[in-house]
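Note that one protein chain is taken out, while the other chains of the complex remain in position.
Per-chain numbering from 1; labels A, B, C and D assigned in written order.
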């Protein structure tokens, strides 16, 4: 059972707004990275306390604060205090069982979503909650795990190519979302491959293993869909928002990510349809196999049972059985023993059983 | 058949607005608790008559009146008289077969919903109707049963931690709704566990007991969904209401409960999908088992029926059967008796039946 | 095939507005009842001609004209003439295959719906079309059959208890609708019971009778849903209407009936889901039964076919069969005859077939 | 494959607006009928050229121009030229694979829909496209085939009964639509009957013929639904249109036809549900039949295989078989031959196999 479903009730009974990390503890320590950039300069630092970012806030540069690991709640509390974030939002950041959503607050926007990544080459999908706080000239991202999905984006920032260094925190938010959504295409690709492989197996030799493979893909698709489909509304809402934090020229970028999510959800629907098809193939191949078994039994039984009966007749011990004394009786019978199967085999061939 | 479905017709034929408790009688006596609190003080009392709350109404404190047990209609009538509640609302409070709904009246809001709780460790789910009347500085809750789901909330009120003591009756209403919705996560968790256990059983040894387990979960999900899904509209309607009773700063809290309900309903949909998968596994495992039985029969019959026929031939009593006199006939036949099964077994192995 | 589906084409080809009773003729004669009441007085009469109500129309009393039986079109024509009703409405009243609907006309409102009632204790559901014309101080109801579903309402009017005698024709309309909808809860209750009984039968001894029972309930549910689900729109439209005929204080009552209808339709959806579950149980119980039959056959055949073969060997008549002369051959064979079944039975027990 | 689905690609590649009849050629010649009427007079003529209607256009009478047969495109071109119709509309009239739609143009309204009719007593449904152009005082109808579905309407016009002669071209349009929709009720009725008959056959003796009957009805329902369901939007749009061509007093009539179409589509949905039920009955009756076959086999085999084995034992030729010499051995064995089947039959009766 994936962690996105269990233990949701951990916090039931606590007052709302209590900061406790609800979720699986992946790593003990948080890592806080600050990237502060303008068109000309860029600086990346790993800091120990949130208060170190205070000087960056006043400047005209764009600041990206990336907090990885939610076990230690002190950084989150500091962010809340310094940036004046609503307690319920902080609580949502820590509770990693959130449904993707987008909330507009007075001086910041809050986006929470799931990041999906293929763990290994097998279909083991890793789910991670990522929260994004977008303020004027500042983007704070909260990640559950320490992984490297943001590495290419940071690299691009450092290289200074493309528009990213010329634009504000809204474009950075878009770039973060785009990076997360692009990750999902890898999932789609591997599911494609697995469905294809399973279908080939099914056509060659359907085993009960095929069925449990189908069920496993189905279950993964249920979770993926649950994680991704609310993202559509989130990404449709962002460009519709009239927050001054999002400039009009960035709208087109958010709409682009929205199109990607739409494409992903439609592909997932296709996958579900294809799985139903696989199940049909499996079910009917089981029936076909039984048909084949039955035909073999029927052919054997139908040929030899009558013959055994005939042999049984002349094994009787009656005194008055004239055939027993006939000279040609036994050879004649052999002809019957050969003819009867031939007739039956022709009959079964006509019925396409052989 | 759960009580939420039966005997709904008990009141048919009575004039609307007649106060009769329609539902199952759980306990004879009501228990009326009053909690009266301000930022500084909090007082909890069990009272015998509703009239005792009259002094609390005029003060600036927030009052929570919790009425448990609906058998005795006098308290409800008193509430209706003192607070000037519409007769149809009183009737709805007493009829415990209501669909969750939210009604705005001139000087109060009326919310009715179902509380779900796991009765024991088994999947026996208890349904209870809870009605909430929200007035200025007063919240009245009507519970069908005497249970302890409000105990943690009352404890929090007494501890005075968090925002709750600083805020009005709208926040208290939110806290009550939040408590009820948080309860539902326990249900979701136990259904998760039961589905997981059932799936393991299915893969190891599918019995007809597995099927009835699947059906029982399915039925419970039907009822849970029926109880919870109208709650979405209810909780979406509350922050959209323009009643002066709900302050704008509380909207975010109601939206938070709304998100929880959304998450619960989506999880229930996933559960339904997973149940369909379980049913597929069950159905195909039944087919697979029959396949296996058929194979055993076919192998036994196909091997021994031809052999029996051969033995039958030489059991015939013809006078002219030269083989009977040959010295090596019997050993030769034994070779056939050994070779034929070997050939057939190789054939069946090729067909992957053995 | 219920009458709500057949012969709908009876009127095809006639000009619209032709008054002909399209439907099954239940009774030859109409019965026209007039109840004229104010807060102080109430009078009930059975009249022969619609013209007798003319004096009631001018007074300040509320008048309820109940016409039972639609075979005789004269009363309907008279109502149309006296009250200036649109010909299409009159036609709809007479054609008892209407879809439930609500129409606002200049000086009156027209509501048509289906009344459902359990005919006996069996699941034989009676459908009847009821049309309601609501004018200022006058309500005209048209019933297809002479039955007693309005008796309790009339009794309540005469008793003068409750609000009904203090309020206008809009409240009377509500009371009529409430009476009809309350009737439907009986249907829901009996379907509940039948599903429960069928499920018990299925678990004990599934016969093909169970299947046809399931199909029959399914068919009834299809018709019930078809009759009830358009009622939701009708009842949602009434309080939204801005006709001066409906006072604002009556809105809450219509919304109450609306809630009931919502509850009924949701329960019907649950029933449909439960029926699908029953069908799954039935289908898999049929498969399980076949499995059991096959196991018995396989056990019998697998045990006795090899034994018969062994007996066949020593029934052969070869001259050179040394075993035949051994003294202990026969008892040794008996040991084989006993051991082989034991080994096979242990094998089948391991496979859980016995 | 019905003609509404094939050859749709006939026109692909031609410039839009090219007048070619796309569809099946039913009849070579067109027949053009003109009915010109006012409250006092009515005149019906069959004309050879559209130009003959020019005098009618100026008068105050209402003119109905009915063109049957679309093979000859000259009349359609003339209509387009005289009445100034948009080329795309003319193209749509000729291409008989249109989806039902309603278009408002500056000086006319264009409605296209499918007329369905039962060809014979069998379920052979005829589809025909009917286009309607409605102008001030003029209605032009284009029919694919020469049939008599408009005969009753023309008769009513001539009789002069009802409102039709007093009203304008909007009422005539309504009357035409009403006539076409009323035709569809016959289809519904015959499908009802066929479903009923098929169900009876299924319960008595399910053959594979039943299955193909179910599939055939299903296919017909798919086509019917495809033809009718867009009609809902069409008929909902007409009274909502603010074209001056439709007077407000005619709105109620269009809404009436809309109700009929709603009723038809809902009935078709019920039919689909019922067909699914029939399929379930068929599938499980096939399983039941196999069960029965298996039981017979199992009973025969289980009774006689053990007996044959016993007989086989005493057919062995051992020298030392003491039983062979016992006097009562043979009669004792006969008792076993009788007792064993009795015991087994009781066992099978207990299992309800007999």
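In the analysis below, a contact is a pair of C-beta atoms (placed from the backbone, for glycine too) under 8 Å apart; a residue touches a chain by one contact, two chains touch by 3 or more.
Since the structure is predicted, the reported quantities are computational estimates derived from the model, not experimental observations.
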Next on the checklist: One chain isn't displayed here. Which of the visible ones does it touch?
Outcome noted: A, D
Checklist outcome for this item: Of the candidates D:146, D:219 or D:351, the residue in contact with the absent chain is D:219
Checklist entry - Looking at A:70, A:116, A:188 or A:211, which residue reaches the missing chain? => result A:188
Checklist outcome for this item: On chain D, the omitted chain is touched by residues 1, 5-9, 11-13, 15-18, 86-88, 92, 97-99, 101, 103, 205, 208, 211-212, 215, 218-219, 222-223, 226, 230, 279, 282-283, 286-287, 289-290, 292-294, 296-297, 300-301, 304-305, 307-308, 311-312, 314-317, 321, 323-327, 329-330, 333, 337
Item to check | Touching residues (missing chain, whole complex) on chain A | outcome: 152, 156, 161-164, 175, 178-179, 182-183, 185-186, 188-189, 192, 196, 203, 252-253, 256, 259, 262-263, 266-267, 270, 273-274, 277, 280-281, 283-285, 287-288, 290-291, 294-295, 297-298, 301-302, 305-306, 308-309, 312-313, 315-321, 351-353
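By our rule, only the chains that are shown with their structure count from here on.
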Checklist outcome for this item: Hopping only between chains that touch, the fewest steps from chain A to chain D number 3
Next on the checklist: Suppose you list every residue number at the chain B-chain C interface; are over half of them used by both chains (same) or under half (different)?
Outcome noted: different
Item to check | Relative orientation of copies chain B and chain D, as a Cα rotation angle in degrees, nearest 5 | outcome: 145
Checklist entry - Just curious, how far off is chain B from chain A if you go by their C-alpha centres, in Å? => result 26
Checklist entry - When you check chain B against every other chain, which residues touch at least two of them? => result 283, 287, 290, 294, 297, 301, 305, 308, 312, 315-317, 321
Checklist entry - Among the chains present, which pairs are found to touch? => result A-B, B-C, C-D
